[in-house]
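The complex appears here without one of its protein chains, the remainder shown in place.
Order of writing sets the chain letters: A, B and C. Residues in each chain are counted from 1.
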Amino acid sequence: MTENVSKVLSMHDAIARFVHDGDTVVIEGFTHLICFAAGHEIIRQRRRDLTLARLTPDLIYDQLIAAGCARKLVFSWAGNPGVGSLHAFRRAVEGKAAPLEIEEYSHFGMVARFAAGAARLPFWPLRDYAGTDLPHANARIKTVACPYTGEALATVPALNPDVTIVHAQRADAAGNTQMWGLIGVQREAAFAATHVIVVVEEIVAESVIRSDPNRTAIPAMIVDAVVLEPWGAHPSYAQGFYDRDNDFYVAWEGISRDPATLERYLADFVYGVPDRAAYLAKLPGAQGRLAAKQRYSSRVNYGF
Amino acid sequence: MTENVSKVLSMHDAIARFVHDGDTVVIEGFTHLICFAAGHEIIRQRRRDLTLARLTPDLIYDQLIAAGCARKLVFSWAGNPGVGSLHAFRRAVEGKAAPLEIEEYSHFGMVARFAAGAARLPFWPLRDYAGTDLPHANARIKTVACPYTGEALATVPALNPDVTIVHAQRADAAGNTQMWGLIGVQREAAFAATHVIVVVEEIVAESVIRSDPNRTAIPAMIVDAVVLEPWGAHPSYAQGFYDRDNDFYVAWEGISRDPATLERYLADFVYGVPDRAAYLAKLPGAQGRLAAKQRYSSRVNYGF
Amino acid sequence: MMAAVAARELRDGEVVFVGIGLPNLACNLARATHAPRLVLIYESGAVGAVPERLPVSIGDPALVTGSLMVCGMADVFQLFLQNGRIEVGFLGGAQVDRYGNINTTVIGRYERPTVRLPGSGGAAEIAIHARRTLIVSKLSPRAFPERVDFVTSPGQRVNGRTRTELGLPGKGPLKVISDKAVLEAEEGTGEMVLAALYPGVEAKDVRASVGWELRCRARLRRVDPPTAVELRLLREVLDPKGLYLKSRGDGRTE
Partner (left out) sequence: MMAAVAARELRDGEVVFVGIGLPNLACNLARATHAPRLVLIYESGAVGAVPERLPVSIGDPALVTGSLMVCGMADVFQLFLQNGRIEVGFLGGAQVDRYGNINTTVIGRYERPTVRLPGSGGAAEIAIHARRTLIVSKLSPRAFPERVDFVTSPGQRVNGRTRTELGLPGKGPLKVISDKAVLEAEEGTGEMVLAALYPGVEAKDVRASVGWELRCRARLRRVDPPTAVELRLLREVLDPKGLYLKSRGDGRTE
């Protein structure tokens, strides 16, 4: 039994159909499974006035900001992991480039916003923010009194994106999706969204999904499109498929520091290529350098 | 890196050390992985005045009630799945036996109570109970006003058991626990508890756990004792190990209907045996009849 | 007959929150006939199950093996039900009243019941969140009183308040599929009224089996008898042992 209708689309068609000017867009993935391929396609299709939300904007949102796609950023940590700054973001916020509206939380606050959105509750309670200046910087962080103890707990409002784009290792053609390794808030971000695009390293037979149902993170019923895009997360990574391209993350410091250099990067690797295949063709040796070794899980028995 | 200290105890010692008269005790598992072996040991050790909590009291709590271990029951569905009544429970509530205090919710309410307990929040909000008589029957079901929309949402108070007993397929000696198939609220019940006893079908090498870290449901740091008890869930079941003994669930209707017959059952299969091995010895053929067939999961690659 | 009528209520591709017994049978019949893409979700956390045997409980291991997804119950209630993903929910109960309110909790006073029933399980949540629900229950004056002893699952109107006034997201019980006829919630009043009769049943028989002054739709429909295909599937394929075809079919929740 299943929705055995295929939802497979090209990246171009998935973005064209489900990402519109003015939308709130979430491309999640905590270091792992960040869908750069989708971000690049959004840039190529020149979407505008987007509200971009994710915990760590990472290079992908720095690129979307530099390309002029973003009106607003909702986030909790805006840096280049282990390297330094996101310079397009900094220029915008420090008044050295076109302004960018920001709405800032901590990681727990962003996680809670997605959890509320996924459960379709208007808010989520958390024990947080007392003593910090974040509530002064963001009026949407409020408090609620516990009906039992009377104590004040912090609250954040639900986040329900127009579209969430999730990168994963595998899915069937209907969108039943399995992922492993760091999963961040990908499930919550998907269940919170009006539309969901799943981008995978491989499309597998339904029987593969059915052989390990506890591994399924996202069910077909909430998925609108399935895009097959091998290496679609590069320079982020996909556990079991390819490693993170840490050299590129280091290189981004230099690229993003100078607006002209950043422009040239976008011209060469985003606007200058029609799709992911062409992007990869411009990175000779990358696949060989980053391909994952084999470390297989032990199997479990689902019989009765 | 690990707490590579063994926490392996016999069922007798685990119950003797962590279950005390007057405790709030949770033996969870939704149809699947219900630890009857632990319930029987609690009866044998004649614990008294326990507050028993779980969504579906099932036969195990009917037996604990009949044995006089329970002062109070916290639950959301008290029946014999697909068969009929829990007669010891009914006699107590219908005034035909020693009284039993009850605190009643719906499944969602109980799930939310464990979720709040696991997150160490005093309450959990849910959209529920409007129009039902449950809040009249249970004053602990309250409402809270959303700080953003002003709408009234239902709330339930956190449930933090003194001890939660979780049955699972496998764990390492330190208590890193993996389970698959129906997982119910076992994780939440464990994280909500002061003490956690994990009962498993097999104790595996740490390397087995480390080969599939996304499968780990409960980390060693919250586990106090690991008990090796093959077939410890019978007549409930363990996916991949043995099937549910539906014949016994049907038979319970007859056994529990008559207090004398129920007494005799406890005398024969609980008080009359020293441990699980002896219990199983009294069920010739059961293991052969219920042993699981093989339906293995497909493996995944954790390499980088 | 009830199973066949219930099956016809399901549309292909719908997401159904299903219990054991007749609802499960109805869903499998629908999948075997006009709705092959029906998605079944069980309260136990199994999504897209393809049981190799007739499940005897909603926690049956056969619902897990080869299913599309298994999730914890916090996900079942928060990410599926409360999230509004469930299109159809099946409900049954010891008592169903004039407005489709259901009692599965107690007969008599809650504090000292004459009969203690299992309670809500997930029924209250299904009644509140499923986009629409179908009540499957056999008619009798005792089972269909003017007013239930305890509202476990809210119907179309509770103590005079409509679902909208109560802020309930789903449309609630739109139909009662019984052993004699189909009742439907009347637009506006929310009252359950006689809408369709099974072959050989007269309106007066139905009125006699309901504890309130049952009203009728202006134009009463006749329900087609089960087709040969439906009967063969039910008796030979789906429930050869007759496990549920004679059951009360209210094993909705575990």
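Here is the rule we use: a contact is a pair of C-beta atoms (placed from the backbone, for glycine too) under 8 Å apart; a residue touches a chain by one contact, two chains touch by 3 or more.
All values reported here derive from a predicted model rather than from experimental measurement.
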Left-out chain, listing which of the shown chains it touches: A, B
Contact partner of the left-out chain, one of B:S85, B:Q186 or B:N214: B:N214
Residue, one of A:K7, A:R120, A:R187 or A:R276, that touches the chain absent here: A:R187
Residues in chain B touching the chain absent from view: 1-5, 118-121, 176, 187, 191, 206, 209-211, 213-214, 216, 219-222, 302-304
For chain A, residues in touch with the removed chain: 30-32, 55-56, 75-79, 81-82, 85, 89-90, 93-95, 104-108, 111-112, 114-115, 126-134, 136-137, 151-152, 180-185, 187-188, 237, 239, 243-244, 246, 249, 292, 295
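In this text, only the chains that are shown with their structure count from here on.
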Chain of greatest Cα-centre distance to chain B: A
Centre-most chain, if every chain is reduced to its averaged C-alpha atoms: B
Euclidean distance of C-alpha centroids - chain A vs chain C, Å: 40
Intercentroid distance (Cα basis), chain C paired with chain B, Å: 28
Where chain C touches two or more other chains, by residue: 46, 61, 64-66, 70-71, 78, 82
Interface hub residues of chain A, defined as touching at least two other chains: 120-121, 211, 214, 302-304
